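One protein chain is absent from this view; the other protein chains keep their places.
Read from first to last, the chains carry the letters A and B; within each, the first residue is number 1.
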Amino acid sequence: MTVSTSKTARLPSGFVVAPQLPDLLVSVKVRRGVLGFLRNHPTVAIGGALLLCLVLVGILAPHLGTVDPTALAPAKRTRAPSADFWFGTDALGRDIYSRVLYGARVSLIVGLSVALFASLAGLAIGLVSGFVRWADGIVMRFMDGLMSIPPILLAVALMALTRGSVGNVILAITVAEIPRVSRLVRSVVLSLREQPYVDAAVASGTRTPMIILRHILPNTLAPMLVQATYICASAMIVESILSFIGAGTPPTIPSWGNIMAEGRALWQVKPFIVFFPAAFLSVTVLAVNLLGDGLRDALDPRMAKGL
Amino acid sequence: MALLDVQNLQTHFRTPEGVNRAVDGVSFHVDEGETLAIVGESGCGKSVTSMSLMRLIPEPPGKIAGSIRFQGKDLLQLSEPEMRAIRGNDISMIFQEPMTSLNPVLTVGRQIGETLRMHQGLDKQAALARAVEMLTLVGIPEPARRVREYPHQLSGGMRQRVMIAMALACNPKLLIADEPTTALDVTIQAQILQLMLDLKRRVGAAIVLITHDLGVVAEIAERVMVMYAGRKVEEAPVAELFRSPRHPYTQGLLGALPRLGSSLTGAARRLAEIPGQVPSLKQRIEGCVFAGRCPLATDLCREFAPGLEEKGPRHIAACHYAPKEAAAA
């Protein structure tokens, strides 16, 4: 106020000055750059960091004080967690710490592979049904049918007919996830086809592959990436459920679902057998979901409103 | 005492790009039964002003300051339940978009009746009967059938009539109409304006009419307030304003109005336009808000924001160089 009075002193007489009004709000600074992005979307940072740790754990499993995760030691069965056995031992005397760390590999491989394969297959199917009119009806009816089978049951049915292996688990879950991706891609394609710039490209004689490459793919990428993270999370859960009910990875492979399945009968007396793989699985899935939520908010503010 | 007395109204919003000072120090009053028009181009803060009067601005991200005295009570000091008792009852509002301002999944009768049940304690039957009466009043044919219909079954003009019926159901003292005719066909615009005037006379409500359409202003307003960049720049009785606008912005606005009989293509008289852009409200503006587009602006204007001065009888404007009555005469 002192400033303005000294200013008004310079004002010729006969002029009226509007009163100075206070600011009601303090403006917040917008952060930019990579650090700003991570601070604005903390879930990406948290999810990404957690996931990175788990990937490292999976890769470095042999060097993190583990022993052979399949080594039996009947004399040391169902030991509670201690300095020797950090997470205790299971009913066959195997070291749960080692099994859980190696189990990270199975979960991550299944999750990432399913996300990758389902995205690629879904992209191909979605593009075809978005661009080829006559195929659209048939493909989408087929996808409707596939989507009407609850994914876990579909995977169970597929697994019941094949020998348990990590590859078959990936295949079974991928098949169950494809309809969702292809529907997403198809809807993006259909909405983009209505855009004036795509019309313009068509009108100027651009060939379909070129249109897909230039206009469709770049716009499909963001929603697909988000969808892929959710598929990754869902695939890890389905894998553990399949293993848990005996339709997943063979019991010889230490996966989190298998460890829990083996601890199931004893869980009331030896809860630690179930606890550690359960905790790791939950944290991993949480990390992937946080990453997905953050990416969704960051990549497409409009999509953030939807699921 | 004025029905509504607004002093130093400020409505600011926090946005990612900075604080938007959408309304910054606006004062005005409305007498009982009077029609005040608030005019200005889009983004000048006229709609935000009307929303602020009803306290419909979400806080956060918004913030309202100043005082809004309605029948002597400062609305900004009321609790939310006290404010709710006033909304739709003593003060009601008509919005610009009749297509989207009615709830698509509730019947027309329900949406009119709701206000009556809420503010006047009518039961369901009585509220519905009164809704039929209101529809008759606003000139909707077959009101008994229409009350049971949904908004998508009505035309745009009919929907705006329903909005008016809803707003007037509780005999408000003050009706705020935010661009009530902008979204309508020209022929329907006239009907709706006529309807508002008729009903206003019958109910005796004061009207605050928000518009950018000077034709509408000339037709129904008694007093006009011109807003620019969140401030009031001029206010006068309608005839006085059209006869001798004082603020360069108002002069520009009136110059931009096509006159009947003037040729737009011929050399006779080009439709005037105001050069430049409305300044961003996200930075504090030193000096006069209109200085950037004003033909009369001097360094003085850019340094010192002009205050509102009496330039004629009941005629005020915020401009250092606008002529006063003595000088103009």
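The rule is short, and it goes like this: contacts are C-beta pairs under 8 Å (C-beta built on N, C-alpha and C of every residue); 3 or more make two chains touch, one makes a residue touch a chain.
One rule holds for everything that comes next: contacts and distances are computed from a predicted model.
Participant: Any idea which of "Glutathione transport system permease protein GsiC", "Peptidoglycan glycosyltransferase MrdB", "Cytochrome c oxidase subunit I" or "Cell division protein" UniProt assigns to the chain that's been left out?
Facilitator: Options "Glutathione transport system permease protein GsiC", "Peptidoglycan glycosyltransferase MrdB", "Cytochrome c oxidase subunit I" or "Cell division protein" narrow down to "Glutathione transport system permease protein GsiC" for the missing chain.
Participant: Given that one chain is not shown, what are the shown chains it touches?
Facilitator: A, B
Participant: For the chain that's not shown, point to the residue among A:Ala18, A:Ala45 or A:Ile149 touching it.
Facilitator: Per the contact definition at the top, the residue touching the missing chain is A:Ile149.
Participant: Write down which of B:Ala2, B:Ala65, B:Ala85 or B:Leu197 is the residue touching the left-out chain.
Facilitator: Selected residue, touching the omitted chain: B:Ala85.
Participant: Decide which residue listed in B:Ser52, B:Thr115, B:Gln160 or B:Thr211 touches the omitted chain of the complex.
Facilitator: Selected residue, touching the omitted chain: B:Thr115.
Participant: Going by the touch rule given at the top, which residues of chain B touch the chain that is not shown?
Facilitator: 54, 56, 60, 84-89, 92-93, 95, 97, 100-106, 114-115, 118-119, 150, 152, 163, 166
Participant: Could you list which residues of chain A touch the chain missing from the display?
Facilitator: Those residues of chain A that touch the unshown chain are 141-142, 144-146, 148-154, 156-163, 233, 237-238, 240-241, 244-247, 260, 264, 267-268, 271, 274-275, 278-279, 281-282, 285-286, 288-290, 293, 305-307.
What we mean here is this: only the chains that are shown with their structure count from here on.
Participant: State, to the nearest whole Å, the distance from the C-alpha centre of chain A to the C-alpha centre of chain B.
Facilitator: About 49 Å separates the centre of chain A from that of chain B.
Participant: Of all residues in chain B, which touch chain A in the complex?
Facilitator: It is residues 8, 10, 12-14, 16-19, 24-25, 63, 65, 231, 284, 300, 303-309, 318, 320 of chain B that touch chain A.
Participant: Could you pull out which chain A residues touch chain B in their complex?
Facilitator: Chain A reaches chain B through residues 7-8, 11-12, 15-19, 21-28, 30.
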